[in-house]
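Only one protein chain is missing from this complex, and each of the others stays in its spot.
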Amino acid sequence: MDVLYFAWVRERIGTGHEQVDPPEAVVNVADLVCWLADRSPGHAEAFAEPARLRAAIDQRFVPLDAELGGAKEVAIFPPVTGG
Amino acid sequence: MDVLYFAWVRERIGTGHEQVDPPEAVVNVADLVCWLADRSPGHAEAFAEPARLRAAIDQRFVPLDAELGGAKEVAIFPPVTGG
Amino acid sequence: MIRVSVQPAPIDLATEIAGAEGRGAGGVASFTGSVRGDDGVTELTLEHYPGMTEAALIGMAEEAWDRWKLLSVTIVHRVGPMVPGDHIVFIATAAAHRREALESCAYLIDRLKTDAPFWKQEKRGEAAAWIEPRASDEAAAQRWT
Partner (left out) sequence: MIRVSVQPAPIDLATEIAGAEGRGAGGVASFTGSVRGDDGVTELTLEHYPGMTEAALIGMAEEAWDRWKLLSVTIVHRVGPMVPGDHIVFIATAAAHRREALESCAYLIDRLKTDAPFWKQEKRGEAAAWIEPRASDEAAAQRWT
């Protein structure tokens, strides 16, 4: 599974992209965030406040409780601020 | 007093401007319209339906019952359709 | 900055929109009205009341300026004969934030339709007809009062 990070999530983790292979217990995006947080102090810092995170599965916005299903690409980022 | 006409009021009367000297009994714009209607068949046609007319006194929109006071310039025209 | 122009010359959109950006503006909203060629119209002529027109447009621009704390207002209205595709009117408002720019631009075009001394005559070939005002325009202007 490709995981993408943007904005300060990307900065704290130190990369905008990684490939991961989460265990079966990781069912939804919140589970994935929780699991990823253990990978490094940067991950832990980026994911410290899940309420500040938003996500997309295969390039569609989803709530954090959305199931991963057969997702190929999951993105985790702060609330958007365009326009 | 200068009287100006626009759009189909101007076309029916055949001129866009005339100088007139109404009698004292002509107090408001409606009176003026009524008095002007006698000047020619074109005037009579232009002013046949007062409900279709609008007016300005000294370049400010006014209702037809507005008093002329010391007006220098009165304009009579159809409802506006700009923009 | 308030810019009002009533002109027989074509409206140069590129110049007008560039000029509409006030210093410090976060957002510029614009509206451009054009002559529609549907319905067989071959020519549109705009008549106006010289002197009063400019004063009426400046009056509305000033009202919008005060109401929405604008940084710039531009109103350019063409007069005389036009053909389908020609621009009749260009309005632009600049403000610190988008809401003020968008609302004041909508306000100005609504006001302009009912409160400025312009009259439109349509030609379809040889046949000329003065346009009747639309009740919907009156209703649109009323919603701002």
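Structural remarks
By letter and in written order, the chains are A, B and C; residue numbering begins at 1 in each of them.
Definition applied: a residue touches a chain if its C-beta (ideal position, glycine included) is under 8 Å from a C-beta of that chain, and two chains touch if they have at least 3 such contacts.
Quick caveat, the model's predicted, so the values are computed rather than measured.
Across the entire complex, contacts from the unshown chain go to A, C. In the full complex, chain A contacts the hidden chain through residues 4, 6-8, 10, 56, 59-61, 75, 77-83.
For chain C, the residues touching the absent chain in the complete assembly are 13-14, 17-18, 21, 24-34, 36-38, 96, 98-99, 101-102, 105-106, 109, 140.
As a working rule, only the chains that are shown with their structure count from here on.
Put simply, the C-alpha centre of chain A and that of chain C have 49 angstrom between them. Residues of chain C found to touch two or more other chains are absent. In chain A, no position touches at least two other chains.
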